[in-house]
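Every protein chain but one is kept in place in this view of the complex.
What follows is chain A.
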């Protein structure tokens, strides 16, 4: 069955689907069940890897790098001719308009794609669920990863020690600034989202000071330490507390009293009264950060806890929440939606046609059949 569909969708003119994210870009062909590649959104500039969206102010530079990046996607990763091929771009709804215009220009003029469709990432993700009437979408924000990276660096400075050239030193003494890549690796390999109960104990007792931590070790089993080698002669000793608390940044309420959980509840409060129940029963959480071990479990307990707290107690009668699991890994769910979209016959009526764009140069905000055509 699947091979038959593959051969059907494998013609030269299959449209391609690209989801350009802040950190990683997913690319592949429409109508296939997973992207071909997930690659970092970066290009080599003077033999150094450079993230494309790090510097957004210079449009000329951004254009150059994006063109180079898209060329790489076409010819290195998915090996497809760009000419007269339809393109589906999955974009976040908060993408700045100038980047959207830039992408349109690059795809339609530079790469001569026959048409280009933008799909909002949240809408795309609901495609993967079948016919759920309503669903709350929650995308772990593009900056969540960055926030965790920052927190790891900060926590490491407080707690970690380093063995360099056989000598043991405190992390903050050697004034080490870790690369984003290393921080990401620490996040991916060492960190986890600790269960709600444990986080509560941490928050109450302020276990951050080492003396108290030692005292508490008898009653409270802390997470194990990890020795993380950075370069050949340097090892960072990451205490369990760093691994556990790094992701707390997602659930701590900031000065406005916002965290991921409160944002979700707020959106429930703002929705109409009669659909809240349905929304709460159909929550879909997507994004790479949601793949952290223990994330969903923690979020659920956090939501239940907050729903019973005075701020939401009166506003919201809902006390239970249900989640969906999409047919794919969480970090490419939005791409999957784009893949569905790109495989349909109606794609043409929903996209910007190259000839039209060359004629009038208009990039509409929404693609209804009439306006785009």
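Everything that follows uses one rule, which is that a residue touches a chain if its C-beta (ideal position, glycine included) is under 8 Å from a C-beta of that chain, and two chains touch if they have at least 3 such contacts; residues count from 1.
The rule is simple: contacts and distances are computed from a predicted model.
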Hidden chain of the complex, named as in its UniProt record, picked from "ADP-ribosylation factor protein 3", "NUCLEOPORIN SEH1", "Dynactin subunit 4" or "HPS4 biogenesis of lysosomal organelles complex 3 subunit 2": "Dynactin subunit 4"
Sole residue of A:201, A:296 or A:353 that reaches the chain not shown, by the stated touch rule: A:296
Residue in contact with the excluded chain [from A:96, A:166 or A:224]: A:224
Residue of A:36, A:51, A:172 or A:356 in touch with the missing chain, whole complex considered: A:36
In chain A, positions touching the absent partner: 1-2, 5-7, 10-12, 14, 24, 29, 31, 33-39, 67, 71, 74-76, 78-83, 110-112, 127-132, 184-185, 188-190, 192-195, 221, 223-224, 226-228, 240, 281-283, 291, 293-294, 296-298, 300, 322-329, 331-332, 336, 340, 343-346, 349, 369
